[in-house]
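For reference, the structure I am asking about is given below.
All protein chains but one are shown at their positions in the complex.
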Amino acid sequence: MSEWTEIVDYFRGRSMWMLHYCTGCGAIELPPTMTSRWDMERFGITPMATPRQADILLITGYLAIKTLKRVIYTYEQMQPPKWVLGFGSCTINGGIYWDSYNVIERLDKYIPVDIYIAGCMPRPEAILDSFVKLKEMVQNGEAKGYEKYVKNYEWYKANQDKVLKRTKPVLERIEKVTKIG
Amino acid sequence: MSSQDIEKKNGFAPIVGLKYLFKKPHTVRYPKEDLEVFPISGNSPNYRGFHTNDLEKCIGCGNCARVCPTDAVTMVETTDLKPANKFAKTVRPVFDYGRCCFCAQCVDVCPTGSLQMSRDYIHTFHPSVSISVEEEPEIVSKDFIWRADSTHVGNPGYVRNEKNKFDKVINFERTAPKKTDPAKRKISFSKYVQIYSKEEAEKEASRCLGCGACVEACPNELHIPEYISAISKGDPEESLTWIYKRNPLPLICGEVCTHQCEEACVVGIQGEPLAIRWLKAFSASNVDDYLKISNFLPKSNGKKLAAIGGGPASLSFGYYARLLGYDVTIYEAEEKLGGAMMWGIPIYRLPKDEMMKDINAILSTRIEVKLNTKVGRDVKFEDLMRSYDAVFIGVGNSKPMTLRIKGEDLENVVQGLTFMHMVNDGTLKDLNGKKIVVVGGGNVAMDVARSSVRLGADVTIVYRRRIKDMPADPEEIEDASQEGVKIVEMGVPIEIYGEKHAKEFEYAVASLVPDPSGGRPRPVVDDKSPHVKISADYVVAAIGQTPSIDFIPVDIQQKIGFDGKSIPVDEYGRTKVKGLFCGGDASNARQDIISAIGSGMRAAKGVEVYLAKEEGNV
Amino acid sequence: MELTPLNESNDDYRYYELFIGPNHPGIEGNFSYILKMKGHTVAEATPDPGLLHRGFEKLMERRLWTQNLALIPRICVPEPDVNEVAYCMGIEHMAKIEVPKRAQYIRVIVLELARIASFLFGVSGLGGTTGHYTSAQWLIGDRDYILDLFEWLTGGRVYHIYQYPGGVKNDLPEGWLDKLSDFLDYMGKRLPEYDKFIFKNPIIQKRTVGLGYISADEAIENGLTGPNLRASGVIYDIRKAQPYLVYDELDFEIPKTGDGDAFSRILQRRLELGESIKILRQCIKQIPQGPYRTKVPNPFQFRVPKGSYYSKVESSRGEFGYYMVSDGDVKPYRVYVRGPSYSIGLYYATKALVGMRIEDVPVWIHTTDMCPPDFDR
Partner (left out) sequence: MADILDEIRAMDLKASWLNDWEFEVIVPKERIGSVLDYLKSRTFKGFMGLSCVDWIDEGKFELVYILQSYDLSLEAIVKTKIPRHRPVIESMNAIWKLCEVYEREMHEFFGIEFVGNPNLRPFFLENWLDTPPLRKDFDTLAFSEELFEFKEDETHGINPPERIE
């Protein structure tokens, strides 16, 4: 059984399709990675339009609250095994939008992340590096973020709901007494 | 070309594609090969990648953390390295690459040039655990929070080096205040440094990085960044409000402070430090009515305090004690207030009207002053102790140290402060053609020398060590030599010759011997040292002084532990005797105005603490 | 048995809702239209922005004037330099900072290079939506050479953070202009090839000619700017009409297409690319020696005098405007960003898409070259 998994993992790592979804500004470095200059098809990775056929969800940068909802929908639509790559500073710890009212800070509070790529923005080499690393991890059977999600669904769900299903104002509304004149 | 212009169909068209078979591949075969393509090879020479930091050179000023638009830089305490200089802090920047946007603004504002960026940019990681929730800044995460050190130093990218250091966003060049020409100023006692104009002050103030390294160097920790920022904003009144919080003598300090703050100024590491002192003088001289901005005066709380001596320490003590609601009486032996500021500092440095502006502002807070009242002669110290709730000693140093050489008791051999008193009260009017030898290398020696130059004398300063070892302000030394003061280095006084008056002064040229115990190198005179004689009409010994507290009964003197040099006090200026406080030069090792002001202010707080405690006991 | 042909009056074609985007290869960036469809035809289009909203205008109020330089390039990702230049020009106008000639030339070079890069990026996206993938491979590849040049000049590939109030941060590196010249030669050789396989391509022509016609009056009324406006026949270019930097010293023309359809919009951009190359060649020749930056106070003390100003730059998408208000402090009081795609993406699209067939929607979106980050902010 375990040998069979190993074989499956080996082939999985050689053909990973990436969902074509640009969530933030990091999307600008994907065309060079996808096309002739860096050509990620060399690694068996190619963009795919539908979540159901994709293996990799590349979160290219910051997630606005509105996008977070779509990303979660997308992630849940994807078939396991599936892997999430957090791309750029923004996904790691908020990045340059650390104090923004509409951008989440840490991606792995909402969905499990397998690999982070530091940088703002990361160069195509860094993206390829992460793909190579992901491939190794998949072939070694290490990248199991999707299992983590199922196991800790409660925790993820609570975090998601805190952001997405607000029912009362986050901050207490302070009416500032304006001086006139 | 238009919308009708369509390429004709051609069966051979695909053959055109064949030519690309013979071209060099366009693809960068990362990770097998690195970027080496048109138009440049490798990635940019000034690429903005991960940070490197020369931890020894870094002084922990925190400007990188303050300028960071993403709040990615945290200053974290380090223990494993020794600081670069005495003002350096032990904190070093730690970068959060979950925040950093690689804008290089931290590199631009690094005043030491220690922070740089490398060309390393690849960091992909599997989050081993989820990012810890309570992220303590002390914990350096290996995943993406790193202390910038020399890890990436082998691949330098965006670097600001010695060559283009003046190209940074920091302005390294000082706006020098206008000074009168040396030839003109040496014949007049009028002030020779002009206070900044508004434009000059704003320009100079705009160089401030606001890091506050100066605050720690200042004996009284003035709100320096705040008041400079207010000047840069064009608001001298706000600036003075900030100064007044910790210094009630802004104009005096603006003119004659020893400005340790400027030594600590981070801009001074690669360029010229900010002229913090002149900026203070600017805001003080640009506000006519101090009272408009000075603090609200509370009602008197009925408690009475006495301050002995009318110098900066007592004035500061009086002002802040008055702000706390006490009634203060200052006892001054001379006919005017000011102490060492009045009698010790020449008027070309501090015009008396400017000084009185500050003092009058303090007095207008209804502080009682008893002039010509010497404690011990006119009133008894014990009476003061009895009739006041607390007594503050701010007498300063008036007992000069002696040269301990032969001929010291001759006429015309005087002490520095005595000489300055004579110049300032007008007893010494003319020294035309006289030869004067000044022994010492401090600010008093410079004052004596330069005052004598202005009275027409020919002045030689004899100092035991080298010029660069002189404790005097380098600017003073430079100005003095511009005015024609001769400075003899390594001169150890041997003897003063003369029958009644001093006639000749002999010194030996010493050599510097390193101190085995690790102190400063010591000048040593041996048999081989050449001896030089110079003629002298006056010999002025300006080698320091000690406090004179003869007015205090001996038993109390012993009780407070007076050792002949200074009175030991705690952080609040309290002596070992209940209700007796001390400040100023008499208790400070650092004998300057700003320390005196600081000790006065702390003593005022000490009084508050002491009296509150007394009341609690009752 | 004879089948009744399905037509639009047939009841089988009912209204239904279709989300195009955010997760859709046909849309540019992370943006969405909610289309009400009848059969293949759009009956109603509602833009659904905010997927990229980061609250820039709020964040800028919290940061120092110069700290914002790190933030603003992110407003328009494919062409970040227009943001930096417009922002710096506004500051310089309010603080009355003189910009050295050399810096102005460098800014023009940067802006025009960014314009070319943005064109290449935009048209490659069109290739993606029309199934013409060769254009994506070629144009993105060529765009990378520009990014290499930028990286050499500024130290960053995408976000340059190169402008500074009073000029630019670094001087041109030695040999940079030669490389730029080489690149322009290369580009000159490539352009005929582009023409051949994109603009004279029957597929592209059939998909774009006559699509989404906009008349001149309509374009003005709907707030269109830039190439989209000029493609409708209104020859208005800020570089000519209200010359900023050194555009009045450079000799270039505003190309005229004037058909007002999707094809003339991309053709307009293609022709302006030729003018950009012309401008760059002149800049290489004319750029003077001298300082590249006027000294301004350091970031902590940099204050902009009280006032307000609307500074604008002609970007590859149209008018990029910054309305800035200062209260004399170290931080801006308010910055309002007018993205060039705002009016076309959020307002005009609701009119233009109505009656369009679904397969034309992505083509129309790409020919207007809209950039969601600049209106989402």
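As written, the chain order gives the labels A, B and C, with residue 1 at the start of each chain.
Operating definition for what follows: contacts are C-beta pairs under 8 Å (C-beta built on N, C-alpha and C of every residue); 3 or more make two chains touch, one makes a residue touch a chain.
Because the structure is a prediction, the values reported are computed rather than measured.
Chemist: Considering the complete complex, identify which of A:T46, A:Q77, A:Q139 or A:N152 is in touch with the unshown chain.
Modeler: Among A:T46, A:Q77, A:Q139 or A:N152, only A:N152 touches the chain that is not shown.
Chemist: Which of these, A:I56, A:L85 or A:I104, touches the one chain of the complex that we don't see?
Modeler: Among A:I56, A:L85 or A:I104, only A:I104 touches the chain that is not shown.
Chemist: In terms of residues, what is the contact footprint of the unshown chain on chain C?
Modeler: Those residues of chain C that touch the unshown chain are 49-50, 53, 55, 57-59, 61-62, 93, 220-223, 225, 234, 236, 241-242, 308-310, 312, 319, 321, 323, 325, 333-334, 336, 338, 342-343, 346-348, 376.
Chemist: If the hidden chain were put back, which residues of chain A would touch it?
Modeler: 65-66, 69, 94, 98-106, 108-109, 148, 151-152, 154-155, 158-159, 162-171, 173-174, 176, 178-180
The definition used in the following text is that only the chains that are shown with their structure count from here on.
Chemist: Looking at which chains touch which, would you call it a line, ring, star, complete or other?
Modeler: Graph shape, chains as nodes and touching pairs as edges: complete.
Chemist: Please tell me whether A-C or B-C has the greater number of C-beta pairs in contact.
Modeler: B-C
Chemist: Using Cα averages as centroids, what's the distance between chain B and chain C in whole Å?
Modeler: It comes to 52 Å between the two C-alpha centres.
Chemist: Would you kindly tell me how far, in whole Å, the mean C-alpha position of chain C lies from that of chain A?
Modeler: The separation of the two C-alpha centroids amounts to 27 Å.
Chemist: Give me the residue numbers in chain A that touch at least two other chains, ranges are fine.
Modeler: In chain A, residues 36-37, 96, 99, 120, 123 touch at least two other chains, as defined above.
Chemist: Do you know which chain B residues sit against two or more other chains?
Modeler: As it turns out, chain B has residues touching two or more other chains at 26, 43, 69-70, 101-102.
Chemist: What does chain B use to touch chain A in their complex?
Modeler: 26-31, 35, 43, 69-71, 96-102, 121-127, 130-131, 143-144
Chemist: In their complex, what parts of chain A are in touch with chain C?
Modeler: Per the stated touch rule, the residues are 19-25, 27-29, 31-32, 35-37, 47, 49, 51, 62, 64, 66-67, 70, 74, 96-97, 99-103, 120-121, 123.
Chemist: Give the list of chain A residues in touch with chain B in this complex.
Modeler: Within the complex, chain A touches chain B at residues 36-39, 42, 89, 92-96, 98-99, 106, 108-109, 113-120, 122-126, 128-130, 132-133, 137, 142-143.
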